[in-house]
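The complex is shown incomplete by one protein chain, all other protein chains being positioned as in the whole.
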Amino acid sequence: MFKLLFKSIRSRILPVSLVTITLMASMVLLLSIERIQKATEEGFNQSISGVDAIIGPRSSSLELVLYTVFHIGRPTNNITMQTVDDIKQRKDIDWLVPIALGDSHQGFRVIATEKNYFQHIKYAGDRSLSMSSGSAFNQISEAVIGADVAKKLNYKIGSSLQISHGSGESIGMKHDDFSFKVSGILNKTGTPIDQAIFVDLKGYELIHIGWQSGKKLFSLDRFDMSSITNDELTPKTVTAAFVGLKSKLTLFKFAKSIQKYSDEAISAVIPGIALSQLWSVIGLVDKGFELLSWIIIVISLIAMVTLIISSIENRKREMTIYRANGASAFFLSKLVVFEALLIGVTAIIGAIVFVTIVSYLATDQINVALGITPKFEWVSLEEVKIFGIILLAGVLSSLVPAIMVFRKNIHHGLS
Amino acid sequence: MILNTNSLQYTYQNGKVISFPDIEIKAGQKVLIIGFSGSGKTTLLNLIAGALKIQSGEVSLLGNSYSSMSSTELDRLRADHIGYIFQTLNLIPFLSVAENISLGVKFSHSRGLLVSNLTVEIERLLKSLGLDKEVLDNPVDNLSIGQQQRVAVARALLGSPNLILADEPTSALDQDSTNNFLNEVMQTFNPESQAILMVSHDLSLAPHFDTVIDFNKANV
């Protein structure tokens, strides 16, 4: 039977190929969406690790996580350094890293923090940040840059950069009276850290001397640097603080007492909880895309059934000759169903191979465009299940023309 | 006795009813049924071939009564004991000539067993039909109509099925070719075990047959 089937398909190779390609394209879509979704979810969850709580001004916890971890959005308010110092004294705290956000350089976010950021902030489960060259800032004029920043702007150790006021969309107001020098370049992490530039909090404060209400009153070369002490360069407010506790068991107690802190309206956000909230929001968008691609698959299956039905007309002669030579009507139906099966399997395998190879070859481009690192695997268990369903649907829908063939032959015989 | 039909009657979807004359065919017989188009010739062949379900009456092939057989059994009976030749377009274009001929035994188990060496048997059949074995190498489309019909006959004869049914196989051939064709066909079949039933509208074919049934006269 298979020899007959293959030769028959070969004689109709053009329409069959077109339908197979259509089906394959729709599966590529579904597969891509599913893989991007998975990689993104993993990417999100990998972005920060080891941080038990994020202290910030009392606002949406999701917003806080978004801008402190993913550098999306802007801080709505600040918290005072006094409060930060106060919290630092607590017995249940192991370490604390304050950060300030707000400026940018060539579209990359600038994060002002303390040197211990590189020691305590981890990613992807439990990996520590490491430098591919250089070291963390020792002076306030030094900066550490993420792997993508170095690559995109072609910066090396010693390269100088000037920071722009505001987060990327600011119009032309540069802190051009002070240059930072790159002292360290971080290894690639596959997280937003790759696109960030780190400076010391004091350096950040320094460049904002002479700025008021977003307006630059005088440039730094008019300012007497010696008139300000190192301590005075410590910023009075920061955006947030990352906190590591001595024992995770005290986490909720800690968060609650922060909520009750009387001197300032602050709250402690637990990253894992906020991330799953974020995920349920984004999940909706993904579900939308997923629905869309399922619709496209249904349309492709309809195309396949249409093809098969129209091909039966063309194959009338072929089928009648088989029948005349003793083939059962069941045999004819089998031909139809197996053709559908063949098309389905080819489309599925083609889609899997295509997506896997493309994501392998274009890993870098995908990372830059979408910020995710697709995992290299041929096919996952869920994908097998999904494809099984699609194949079943394809075979079932081919039963329609198969039955048509069957009945036609039974009722009309040979002619 | 190879074939026996009794009081066959068929009602078409448009309401037309045709009653077929009873037919008896023994081994070695060459039967021609004459009738104009629409007289039910093809329907009769379909009923005899077991491809169309019997509504009223009986057909019996080699003692097997069709009404007591299931559709699957009928298909097998047809595969084992009947060779069918169509009016035109007998061959499948994407199969080779040899593959087309092999279709004759493809769906039959017993018929295939009778053919010990497929290639040899095919070549023998072709030769007796006046075809060179080189025709096996040609694509189906390159053959002339006459050659195609001979190939179709080879297929119908492969494995020596007891009953050969032919539905106007010569209507696309000219007078001379028709005569040659029929001469060759009548030579190849084995009168001890095989019989031929052909339908046509062409009365001039009568000399090749020993029994002629005229539908035009016999129909209701």
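Things to note:
Labels A and B are assigned to the chains in the order they are written; within every chain, residues are numbered from 1.
One rule holds in what follows: contacts are C-beta pairs under 8 Å (C-beta built on N, C-alpha and C of every residue); 3 or more make two chains touch, one makes a residue touch a chain.
The definition used in the following text is that contacts and distances are computed from a predicted model.
The subunit not displayed here is recorded in UniProt as "Lipoprotein", chosen from "Heavy metal binding domain-containing protein", "Formylglycine-generating enzyme family protein", "Periplasmic dipeptide transport protein" or "Lipoprotein". Contacts of the undisplayed chain with the visible chains, over the whole complex, involve A.
Although one chain is not drawn, the whole complex shows that of A:P75, A:G326 or A:P401 it is A:P75 that touches it. Contact with the chain not shown here comes from a single listed residue; of A:K91, A:K215 or A:K260, that residue is A:K215. Remark: the omitted chain is touched by one listed residue; of A:M131, A:M173 or A:V358 this is A:M173. Interface residues of subunit A facing the missing partner chain: 36, 40, 43-44, 47, 66, 70, 72, 74-77, 106-107, 152, 165-173, 192, 209-210, 212-215, 217-218, 222-224, 227-228, 232, 282, 285, 370-372.
In this section, only the chains that are shown with their structure count from here on.
Put simply, the C-alpha centre of subunit A and that of subunit B have 69 angstrom between them. Of all residues in subunit B, only 42-43, 45-46, 49, 51-53, 71-72, 75-76, 78-80, 82, 84, 86, 89-95, 99, 103-104, 106-108, 155 touch subunit A in the complex they form. Taken together, the subunit A residues at the contact with subunit B in this complex read 4, 7-8, 10-11, 317-318, 320-331, 409-415.
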